[in-house]
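One structure follows; several queries about it will come next.
Removed from the display is one protein chain of the complex; every other protein chain stays in position.
For chain A:
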Amino acid sequence: INHIVHNGGLYKRPFNEAFEETPMLVAVLTYVGYGVLTLFGYLRDFMRQWKIEKCQNATEREEQKDFVPLYQDFENFYNRNLYMRIRDSWNRPICSVPGAKVDMMERVSHDYNWTFTYTGRVIKDIINMGSYNYLGFAQKAGTCQKAAAKVLSHYGAGVCSTRQEMGNLDKHEELEKLVARFLGVESAMAYGMGFATNSMNIPALVGKGCLILSDELNHASLVLGARLSGATIRIFKHNNMQSLEKLLKDAIVHGQPRTRRPWKKILILVEGIYSMEGSIVRLPEVIALKKKYKSYLYLDEAHSIGALGPSGRGVVEYFGLSPEDVDVMMGTFTKSFGAAGGYIGGKKELIDYLRTYSHSAVYATSLSPPVVEQIITSMKCIMGEDGTTVGKARVQQLAENTRYFRRRLKEMGFIIYGNEDSPVVPLMLYMPAKIGAFGREMLKRNIGVVVVGFPATPIIESRARFCLSAAHTKEMLDTALKEINEVGDLLQLKYSRHRLVPLLDRPFDETTYEETED
């Protein structure tokens, strides 16, 4: 049963999100699998210590052997004994543009993944289901590339200065005006790295005496930014509005923990699309709560900008809301625009403040000019300002691809997490052996997928994650689906019993929140 939410008219369209519960047998087998691996890990460590087995990791210098050890043995247990076995599923080197099809350099290992050698052969035309190329702007030819080439020959590659000193080019001003227009906000500011945008601006906005309410599954950059700010952090359950409301009420009623003084400000940190779950934030409810409790909202649209909404303006447009309701709209240019960097958009006072006090504006180099040109051209294309309908067509193609792909996978019987409209599709694998096996089998069939396990996900919920793109044609998707079907049968991955837990009935824990204090 799919649970469709129409919460008191806040939602203008059905919100279909589902997380099927892990089947009991699968959970038990997964724990057994990890138990076996751990036992073998201890055995191998024992053999290595007693020199029965050759130790292959790099070791400390002879002259520094009496220094305090740099790494604790136990920290690296997981790395040595579990990660090493399936290390070839990650860091796969490619040698072509990361579009819908990609060329990969073949590498083999003769010593069980401790070292790799490149055979020199290139595996061509692998269907790329791992790169964040939502609107297909990762291209090596076309208007974006030509414009970037022109700017590169005029401006050069680097900037060699910070924004506040001599690094503010006219191109940056042009970009920021365009981003503000695209988002529908008063003003915007662009930064050189998406990760750094979060970790350097959250500390500028909040400090000691403020409260940050952060979602359970927020990205590492948001967590780091929150920690560096010095504010108190409280975590609410993923996308769970009752949990958030309880935290807000308690915060205002009880004030700061020891002194009982009122909080200076409350900032809610959420993401548009959560990349490991494929879920979309319940934005209408969050905005209603934020208005009721007078707090501020920081929305990280790293994955949702360009990918959601009828004209690609992100999760705010997807829900039909006004960008003025979100206090700080943050996003990155890496995913849908095929470039690099991040931005923050909002009211003019906010952006003026960030121009003066953001760590990135004072100490970090500004964006590289050809990258800026790529963003400008691709953004104009999405907005339709370049005179073609290519942008609109791509946004629609992505939405169609998403719905088609998810529907077919669910029909085949896999457990798929997340919202029906999210182009990030996590397919559950659970067992540790299947993580490596899935990645390798798909590569044999010329399809590149991304598999993730602990610690990016909870230990028994490892998954394969597909990122759909507007550049994928229906034939490519069909080929991929056929192969996934085969591999699913081979590895017995079709766990779904079509018994979906309705969202409002998920157990909500009445006790307390988790507070993390540095």
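As a working rule, a contact is a pair of C-beta atoms (placed from the backbone, for glycine too) under 8 Å apart; a residue touches a chain by one contact, two chains touch by 3 or more; residues count from 1.
Methods note: contacts and distances are computed from a predicted model.
**Q** If you look up the hidden chain in UniProt, what protein name do you find among "F-box/WD repeat-containing protein 2-like", "BHLH domain-containing protein", "Protein GID8 homolog isoform X1" or "Serine palmitoyltransferase 1"?
**A** Checked against "F-box/WD repeat-containing protein 2-like", "BHLH domain-containing protein", "Protein GID8 homolog isoform X1" or "Serine palmitoyltransferase 1": the hidden chain maps to "Serine palmitoyltransferase 1".
**Q** Which of A:Arg181, A:Arg227, A:Arg440 or A:Lys494 touches the chain that is not shown?
**A** Candidates A:Arg181, A:Arg227, A:Arg440 or A:Lys494; residue touching the omitted chain: A:Arg227.
**Q** Out of A:Tyr353, A:Phe454 or A:Tyr495, point to the residue that touches the absent chain in the complete complex.
**A** A:Tyr353
**Q** Pick from A:Val36, A:Cys95 or A:Ala393: which residue touches the chain that isn't shown?
**A** Considering all chains, including the one not shown, the answer is A:Cys95.
**Q** Return the single residue from A:Asp327, A:Asp386 or A:Glu400 that touches the missing chain.
**A** A:Asp327
**Q** Thinking of the whole complex, not just what is shown, which of A:Gly41, A:Gly130 or A:Gly331 touches the missing chain?
**A** In the complete complex, the chain left out is touched by residue A:Gly130.
**Q** Counting contacts across the full complex, list the positions on chain A that touch the omitted chain.
**A** Chain A touches the missing chain through residues 57-61, 63-64, 66-72, 79, 83, 90-99, 102, 105, 128, 130-133, 137-141, 144-145, 148-149, 152-170, 173, 192-196, 199-200, 205, 219-221, 224, 227-228, 249, 252-253, 262-266, 293-296, 327-328, 332-335, 337-340, 349-350, 352-357, 359-365, 368-371, 374, 448, 450, 518.
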